[in-house]
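Missing here: one protein chain of the complex. Every other protein chain is in place.
Right, chain A next:
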């Protein structure tokens, strides 16, 4: 299956906790092309995991539009979401153990993940899947005999067990040493390259982010910036708003009146002094 595109417009998700509404995402608008490998960055609580879970159909958007390939996630029923996860979207949760049945071998875990796939779907063999992440020779080993890196690779293998169009991975490289981290990252790159699977992964690791062709930074539930091959860019939202990079935002405190002018292709922001302010 080829990669699936992701498209969100004005995506909002609100948690309700102890009688209060908390907006985790406040109108996110992103577009990921099929086959793209995209990293989601941002501080804790920024909304990365929420966005990932929305893409996986684990949460339902409070508002806005979320399109995964042909699936309009916001309007799908529970059964349709189940079918989507069974074939089109693979998910790797943070913490490898949470993705695996502890008493099954890597091969059986892959088989377990393939159980709900549509019958008309041509499924890869567990050996092929494990081959892709470099675990073929450990296909029948007990999980407890694997290294942490191998267990994480196994979790990734389970996520791609049906060769879905989209792989969502929540911090797949956390709690790993550099060598294991690089192995996992390499495996994800291989998957992306060889299957054309769209990959959306969350990471806190700048070194990992730096190796990704595209990154999206989320802050306070909004798109803060995007990175392309090491360069960081601010992104104009569909409503025309532009989140300022942190070093600019420090110069322009909230409430500052800014005059926006264009000059020969350049856009100039000039803070206007107000009465009573400096």
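Just so it is clear, contacts are C-beta pairs under 8 Å (C-beta built on N, C-alpha and C of every residue); 3 or more make two chains touch, one makes a residue touch a chain; residues count from 1.
Convention: contacts and distances are computed from a predicted model.
The subunit not displayed here is recorded in UniProt as "FtsX-like permease family protein", chosen from "Sarcosine oxidase subunit alpha family protein", "Quaternary amine transport ATP-binding protein", "FtsX-like permease family protein" or "NAD(P)H-dependent oxidoreductase subunit E".
Looking at A:6, A:25, A:66 or A:113, the residue that reaches the missing chain in the full complex is A:113.
Touch with the chain omitted from the figure is made, among A:101, A:127, A:242 or A:271, by A:101. Although one chain is not displayed, chain A still touches it through residues 53, 56, 58-59, 78-79, 82-87, 91, 93, 95-104, 108, 111-117, 143, 148, 151-152, 158, 161, 175.
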